[in-house]
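Next up is a structure, given as C-alpha cells.
The complex is shown incomplete by one protein chain, all other protein chains being positioned as in the whole.
Should a chain be cited, it is by its letter among A and B, assigned in written order, with residues numbered from 1 in that chain.
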Amino acid sequence: MRNDPDQKLSADHFVADLDETPVKAVDAVDESEKPRSSWNDAWDSMKKRPTFWISAVLILFVIVVAIAPGLFTHTSPTRGASLPDSNGGPEAGHPMGFTLQGLDVYARVVYGAQASLTVGLLATIIVTIVGVVIGSLAGYYGGWLDAVVSRIGDIFFAIPTVLGAIVLMSVLPSRTPLTVALVLSLFAWPQIARIMRGSVLGAKSSDYVMASAALGVSRFRILLRHVVPNAITPVIVVATVSLGTFIVAEATLSFLGIGLPSGVMSWGNDIDQARSSLRVAPMPLIWPAAALSVTVLSFLMMGDVVRDALDPKARARR
Amino acid sequence: MLWYTGRRLLQLIPVFFGATFLIYFMVFALPGDPVAALFGDKQPSPAVIEQIRAQYNLDKPFIVQYLLYIGGLFTGDLGTTFAGRPVIDELTRAFPITFRLAMLALLFEAVAGIVVGLVAGLRKGKIFDTSALVVSLLLISVPTFVIGFLLQYVFGIQLGLFRTTVSSQAPWSELVLPAIVLASVSFAYIVRLTRASVSENLSADFVRTASAKGLTRRRVISVHILRNSLVPVVTYLGVDIGSLMVGAIVTEGIFNIQGVGGTVYRAIQLSEGPTVVSFVAVMVIIFMLANLLVDLLYAVLDPRIRYAK
Partner (left out) sequence: MTTTATTPEQSPRASSTAPLLEIKGLKIGFKTQAGYVDAVRGVDITMRQGESLAIVGESGSGKSTTATSIIDLLPGTGEVTGGQILFEGRDLTKVTPAEMQQIRGRDIGYVPQDPMSNLNPVWSIGFQVEEAIKANGVATGKQAVRARTIEVLKEAGLGDADQRLKQFPHQFSGGMRQRVLIGIGLSSRPKLLIADEPTSALDVTVQRRILDHLESLTRDYGTSVLFITHDLGLAAERAEKLVVMYKGRVVESGPSKEILANPQHPYTQRLVAAAPSLASRRIQSTIEPTHAHAGEIAAEGADDAELIARAHQREEAGKADAEYIRVDNLSKTYRIRQGGFKTTELKAVDDVSFAIPRGTTTALVGESGSGKSTVAKLVLQLESITSGTVKVGGQSVGALRGKELFDFRRRVQPVFQDPYGSLDPMYSVGNTIAEPLVTHGVGDRKSRQARVRELLEQVSLPVSTVNRYPSELSGGQRQRIAVARALALKPDVIVLDEAVSALDVLVQGQILDLLTDLQTELGLTYLFITHDLAVVRLIADNVAVMQKGRVVEAGTTDEIFAAPSKQYTRELLEAIPGAAFEFGR
C-alpha cells in the first residue's frame, strides 16, 4: 500500500486531535534555567533539609567552643578546686555542678572540647589524605602496586582500630592529641583506601576517561582531573562520619586509661574520672558524656545529609 | 565452594603473619626499652624483668624473637601473666565467658537489627522509620561505655532489675544486660544497613517480576527482598566482630565480667603490657578467623561470589 491521501481509513484507525497532541520540536535545549553542576544540585538538595541546618549549626558551635573556650566561661577548669565542693550540685555560676575534686564541670566540659575535636579532626585529615592517595594510585594503576597495597591494607585491616591503638598506646612514651590521632589513623586508613580504590576502579572505565585518553591527555592528568573528582564522593561521606567515630574512639581510649594522659582535659578523661562516684553523683559523668554525644551526633547527621545529597541514584533521576 | 574456601584460607596466611608481625613489631621493635615501655609508669622488680626478658627472648635478634613467639602461639605457649599464671590458662578460662557474651550480643543485634531495619525500610518516610533512624543515630553517637554506665545505673542501681556486676561463672542470665550494651552500637548500624538495602531492593526489577508472577506480598518481602538485603548485613558482621571485641573490653570492664575483655581491661589499668599484648594478639587471630567464616557465609548467601573467577 502506498501513502495515498485518498485511501479510505479503516474504521479502526484512530487519529488524535492535533490540538490536543501538539508535536514539539525534537530535543530542544531548555534555556530557561540557570546552569547547575552536580555540586550545585547537591547543595540545593542539602539546603532544603532541616537536618542539614541543625547539624551545621551544632558543628560550628562546637568548633567555636573548641577554638575559643574562654568565650564561654571565665571559670578556670583546673584551679580553684575546693574539697567541700566535691560532687556538689549546681549553684550560681556553676550550672553543671562540681567534679569529685571540686572542679567546675561546666568549665571542664567547655575546655574539654578542644582535645576531643583536635584528635578527631587530625585523625580524619590524615586518614583521608593517606587513604585517597593510596587508594587512587592502587585502583588506577593496578598491577603489582595494587597487589602490594591491598595486601598491606589487609594486614592493617585485620587489626581492629581501637585494639591496635590499645597496643601501640601501651608502649608509646608520650601521649599527645597528635600521637593519639596518628595511632588511630594508622589502623583506620585501609578503610578509606578501600573505598577510594573501589570508586576509582569504577570511574576508570568510564567513556569520558577513554575520550580524554584519545585526546592525548597524560595518564596522570586523567587521574587527577577526571577520575579523582568523580570518585571522591563516597570518601567525603565516610570522612564526615569518621570524624564522629574518631572522637568516640579517643574517648574510649581515654576511658580505658591509655588515651590522653589524665592531666589533659578531655571528655573521655572526665567520664573516666567520674565513674567511681557514679552511684552517688551521676551528673559529672553525664554532662561530658552528653557533650560528646551531641558533637558526634551532629557529625553523623551531617554525614547522612551529605550522602543523600551526593547519591548518584538521586542525581540520575533528574 | 570448596575452591573458594581454599582460596580464602590461602589469602589468610600472609595476613596472619603480617598482622602478628605488626603487633610484635609495634611492641618490641620500636626504639627504647620494650620492657620499660610495656610497664609504663610501674617499676617491676628485677626478677620480673628477667623473667620477661627470657619469656620474650629479648636477647635474641628480632626476627628470631618473632618466630619463637609464633611458634609459641601454635604450641599454646603464650608466656605468663604478671601474676605468674600462664597466659594460655587465663585464656582458656576467660574465653567461654566472652564467647557467651558475644553470641548473645550477636543474637540481639542481628535479630532486632534486621527486623527493625526491615520494617523501617518497608515504611520509609513514615513514623516508625524516622524514629528508627533517630534512635540508631543516638546509639552510634553515644559511646558504648556511656551506654553501659547509663543502663547499669538505670536498670541496675535505680530499678534493681539486673545485677550491676557479673559473677565469676557468668551464666547466660547475668549476661543479658551487658550483651544489650555490647550490641547497641552494632544494632544501630545493622538497622541503617538493612533499611537502606530493603529500600533499594523494593524498587528492584526482580522484585517487580516476582510480584508479576502472582506471589503474595508477604512472600515477595521474605523470599526476595529480605533475602537479598541480608547480603550486605553479613558483610558488615565481619567488620563488626572487631568492634565487638573492643566493646567487650569496655563492657566487661564496666560490668566486671571475668572474660577476655575484662582481663585486658584490668591489665591496661594495671599497666601490665605483656598481658595486653598477648591477649590482643589472640583477639586479632580470632578476628581473622571470624572474618573467614563470615566470608564463607557471604558466599553461601550470594552464589555469584562462589562462581567468580
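Here is the rule we use: a residue touches a chain if its C-beta (ideal position, glycine included) is under 8 Å from a C-beta of that chain, and two chains touch if they have at least 3 such contacts.
Note that this is a predicted model, so its numbers are computed, not measured.
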- Which of B:M1, B:V134 or B:A204 touches the chain that is not shown? B:A204
- If you put the missing chain back, which residues of chain B would it touch? 7, 202-206, 208-217, 219, 223-224, 227-228, 231, 301-304, 307, 309
- Message: Which parts of chain A face the unshown chain closely enough to count as touching?
- Response: 1-4, 7, 9-18, 20-21, 23-24, 26-27, 29-31, 33, 35-38, 41, 45, 206-208, 210-217, 226, 229-230, 314-318
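One rule holds for everything that comes next: only the chains that are shown with their structure count from here on.
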- Interfacial residue positions of chain A with respect to chain B in the complex: 151-152, 154-156, 158-164, 166-168, 170-173, 244-245, 248, 251-252, 255-258, 271, 275, 278-279, 282, 285, 289, 292-294, 296-297, 300-301, 304
- chain B residues within the chain A interface of the complex: 11, 14-16, 18-19, 22-23, 26-27, 30, 32, 34, 37-38, 40, 137-138, 140-146, 149, 152-153, 157, 242-243, 245-246, 249-250, 253, 264-265, 268-269, 271, 273, 276-277, 280, 283-284, 287-288, 291
